[in-house]
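Questions regarding the structure given below will be posed in turn.
Removed: one protein chain of the complex. Kept in place: all other protein chains.
Going in written order, the chains are labelled A, B and C, and every chain counts its residues from 1.
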Amino acid sequence: MTAVATHSPARKVFSGLVKIRELGIIVALAALIIYTTTSQPRFLSAQSIRDILLNTAILAVMAAGQAVVVITRNIDLSVGSVLGISAFTVASMMSDNPGLPMIVALLVGLAVGALAGLLNGVLVRYGRVPALVVTLGTMYIFRGLIYSWAGGDQVNADELPGHFLQFANDSILGIPWLVLIALVVVGGVSLMMRNYRVGRELYAMGSSPGAAELAGIKVARNMLAAFIISGALAGLAGVLFASRFGTIDASAGNGYELNVVAAVVVGGVAVSGGSGTVWGAGLGALLLTVIGSALTVLDINQFWQQAIVGALIVLAICADRIVAVRIARSLRKRDSHV
Amino acid sequence: MSDASVSPRSFRGGLGKLASWDGIIILLTVVVIVAASLGVPNFGTSRNFTFLILDLMPIVLVALPMTLIIVTGEIDLSVASILGLASSLMGWFWNNGLSIETIIPLVIVIGAVLGAINGFLVNALGLPSLAVTIGTLALYRGLAFVVLGDGAVADFPFDYTGWVTGTIGGGSVPNVLIPIVALAIVFGIVLHATPFGRSLYAIGANDQAAHFAGIRVARTKFWLYVASGAVAALVGILWTLRYSSARADNGSGLELAVVAAVLLGGVSIFGGKGNLPGVLAGVVLLAALQNALRLQDVSGQALNIVTGTLLVLSVLLPNIVSSIRTSRQRRKLRQAATS
Amino acid sequence: MSALLQVRDVSKSFGAVAAVQGVSFALEPGEAHALVGENGAGKSTIVKMLAGVHRPDTGTLLVDGEEVTFTGPADAKAAGIAVIYQEPTLFPDLSVAENIAMGNQPLTRLRQIDRRTMNANATRLFARLGVQIDPTRPARGLSIADQQLVEIAKALSSQARVLIMDEPTAALSGVEVDRLFAVTRALRDEGAAIMFISHRFEEITALCQRVTIMRDGKHVCTEPVSDLSVDDMIRRMVGRDLSALYPKQDATIGETVLRVEGLNRAGVFRDISFEVKAGEIVALAGLVGAGRSEVMQAVFGVDKYDSGTVTFLGKKLKGGNPRASMAAGMGLVPEDRRQQGLVMELSIERNVTLPRSRALAKLGLLFGGSERREAAEWTKQLQTKFGRLSDPVGTLSGGNQQKVVLAKWLATSPKLLIVDEPTRGIDVGTKAEVHRLLSSLAARGLAVVMVSSELPEVLGMADRIVVLREGHIAAQLTREEATEESVMYAAMGQS
């Protein structure tokens, strides 16, 4: 038996370039933090870091789910509306039954989201409607449902039980629950995508849908799973949202889908499917949040924020393209030398 | 999905049905209008006609180039943001003392440039149009806010604002119907009666075959984005004048309504199929439905649900019909074989 | 004795095209069974039915004597059937080892993927095949031969009882083919059934015990290989004498129409120089992946080249501009009809007039009439069979589709016509028609470049043969010099 091949040049080049993608985000993050901190040292105070992490948590949870869907060469634009439905459902439930423990709230949120995700998945897979169209449609539909249900109603912080609101501020071992949940979600989904069969099959489906069918991968089951994960995590994010912000109306999470897609794309997940990592998407979420905070602290016109996010998305897509072309070229060169 | 082994029969079934899908939409539109005129008080009035046209003006205009883009299998989600940026710029230029006669062409040119940026990213760099235009959607809207902030510029001359909201000779035909009809004819001819239009269908259905037939795929699509940007900017101007208010948030979310209308009109999101009359019917159907429902005091929230459902159904229904047909044919074949 | 896999009276049609009609045969354990037939005879459809991709319209499949219904490839896989497809079906973003292990990756105790074992398994498989491919590199960027080897490794790894190989050797070198055969024989001797599809008769005789021959979707015969000579097989595949198929007319050779000098494209082809004269049919022969289509696509301008010149009718052509080539009088009937030649969803008339729509327009406007007239004229000249001109071209049979592609380019009145695999996947009758057409066109002074993988076609049609091997010209043979052997040797690099 031959030993496992040692690192060949091509492998080094390849893994090097892939790492560059996530490394790029980390470098950008570091540069931004250093610059902001030099002009406003309190940017790195404990309270400030806590705030940034708390703000990242919700976005990162959703980005993890979105990354799974995007890796399969689909997209889920309904996540903002799913967050809204889940947040409002859970908030209403908690205000009506203040005695319910937090875990019930979390489970209900997950379930509501999973149901919405299932609907998306069924329409995409069995209705043969492109994900863009389906989730654009359900984005409208879910939002319309919340509006019709909630109308002008609002669940205020004082109607919610204390332990529900406290959840957003409580910590365990100094790490806020929200951050912990986000870490567990991003870590768990990363692990699933990296080390489990179903994860690799999802990559395979995004990398070459036709070959995935031929390889006997249970494409339908996996695609439903991807949309359910995205929906369920958006639902979970809804619970976290309700707990953190305390004030929930029908517009909760409106427009979030853009930030989530931005985080995923900036985090290096290619919209053409098959490549990118979940933890990259988490980093993307962190980067976007830090940019938002830094702009506030640096006293830069807040209106720039959206423009910067847009420019970042475009930049990230261009960067991915360049990396992909480079890889292809370096591999081809290597082959032609052999 | 688009397995190369899709059977020719399903192509024929799909295509024949598609032709009738336009027919269904056009018929449905007529039915909705007739039913609303009879059943909804105040729907069939001439003033309501004016309002209806004014309400659908932005969607129908933006839908024209969008139809061409989707026929080539691409998409442009940044149109509403270009509209907003055009509106912001219009206000900013106006505040800085430019004359409106300078502003209008200037803003349209800027819109074309914004479209050209999309076109460059998508076609010269070969990036996926969905991702690119989600990016520029955020970018252009952000720039709109950078230009004008949260404020509004309102003091546009009445000669212009009045023209946009006015009617021809004070009758019941709104002035904005002139640009709508003119541009619809132009885009209709370009799509349906020019070599350029022919090439769009070829690109959308199979860009490789189009390339092999000597069609300059990237360049062709590039100009569609330019047209889309210019038209979106024009709509930004009309929007600003209609509401006498230049604001950065003008038209936000419009891209979804436009895409919904185009798909509802029978254009395939995969490209290569669809026609302009269908799209026009789709736009009118959505607008008439919304107008009628609003007159019936159905809330705006329910309108969201209607739009979303129609969007999904417009793609889902033809698929369901075609799969029922295929499975029925298969069953027939099997029965014929066993008997 | 019970067959491992049995195909019983199976039919499958796509629209108007009956791809397979009432075919039956069986695969016994421990046998290598060849499936031969011309392109378009229905072999690939059989493969796809066995793989669970297509469901037969009628007829049944039996595994171990039990009737089975495959609802998808997973079912076929579960039944122990592994397939190596003609076109590689790899996941470009995943590593080679993952590609091989997809679906049955080795797991650790926590049901996580055991990457170390997975990579080791891949390395072991490659060692068995005698090749060196880094199992951790992504599949993207692998050469066609390497991709094919990964496919083979994939099929081997699944421990299948039935191994179906659809032209696995097309892109492999002689050494690699030998290795593959050794491994395949070992599998066969362990009791697996092998189904082997190939156009190379020497491979069939070397490996297989029995052969099933198909023609036009129908089963012709299943017999021991030893009972049939190569000529017998060909005759049964084609169903008529070869000479009638290649009605080469004599043509007067005229001026040089195309001169290609020193054409290079990194990693694809290098230093390509040849000439084509009016009235001449020049064939580009070589193995799949030798760069024939790539060269001609670069000449026509749909692909780029790095250096070299293309002179057409005395004028240098700018690279990468098919429109200029068309305007100068060049036409290209591409290899892949579905993807490159036709827009399947568009109507026949639109397809025929696509390159000509600008010329047909009046004042820049185009109404249906002129297109319809032109399309009607050309489809009639080529005796195309169709319902209405407004029908989508996808509803036609392969042969008629090919006629539409030819009509499309002949309508531009070219001086040079490049035809890439002009008869792939079309029925024998139409094939002869196409050959007659090309011959008569050449006789009328058209210069023709024909890329073809079918040796009889090359030998029967060409005035001159340019043989490519691994991206460069291995030999230029005249009609007189060319024999099956000389072309093959040049193409395979053995002399």
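The criterion applied here is as follows: contacts are C-beta pairs under 8 Å (C-beta built on N, C-alpha and C of every residue); 3 or more make two chains touch, one makes a residue touch a chain.
Here is the rule we go by: contacts and distances are computed from a predicted model.
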| task | Write down which listed name, "Multiple resistance and pH regulation protein F", "Hydrogenase", "Rhamnose ABC transporter substrate-binding protein" or "NADH-quinone oxidoreductase subunit M", is the UniProt protein name of the chain that is not shown. | result | "Rhamnose ABC transporter substrate-binding protein"
| remark: The one residue from A:70, A:85, A:132 or A:150 touching the chain left out of view is A:150
| note | Considering the complete complex, of B:125, B:295 or B:313, the missing chain is touched by B:295
| request: Identify the residue among B:108, B:147 or B:269 that touches the chain left out of the display. | output: B:108
| Can you list where subunit A touches the absent chain? | 40, 42-43, 45, 47-48, 51, 55, 147, 150-154, 156-158, 168-169, 245-247, 249-251, 292-293, 296-297, 299, 302
| message | Just checking the interface: what residues of subunit B touch the absent partner chain? | response | 41-43, 45, 47-48, 51, 55, 94-95, 97-102, 104-105, 108-109, 112, 149-152, 154-163, 165, 175, 178-179, 182-183, 186-187, 190, 194-196, 223, 226-227, 230-231, 234, 237-239, 241-245, 247, 249-253, 291, 294-295, 297, 299-301, 304
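In this text, only the chains that are shown with their structure count from here on.
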| said: By mean C-alpha position, what chain is farthest away from subunit B? | reply: C
| request: Go ahead and note the Å separation of the Cα centroids belonging to subunit A and subunit B. | output: 30
| request: Determine the centre-to-centre distance between subunit B and subunit C, using the mean Cα coordinates as centres, and give it in whole Å. | output: 42
| field | Separation of subunit A from subunit C, taking each centre as the mean of its C-alpha atoms, in whole Å | value | 43
| Residues of subunit A engaged with two or more neighbouring chains | 210, 213
| request: Sort out for me which residues of subunit A touch subunit B in the complex. | output: 75, 123, 127-130, 132-134, 136-141, 143-145, 147-148, 151, 209-210, 213, 250, 258, 261-262, 265, 271-272, 301, 303-314, 317-318, 321
| field | In the complex, subunit B residues that touch subunit C | value | 4-5, 7-12, 15, 189, 193-195, 197-199, 201-202, 205-206, 208-216, 272-273, 330, 333-334, 337-338
| Where on subunit C is subunit A touching in the complex? | 51-53, 72-78, 83, 85, 89-94, 98, 102-103, 105, 107, 111-113, 116, 119-120, 123-124, 127, 132, 134-138, 140-143, 146, 266-267
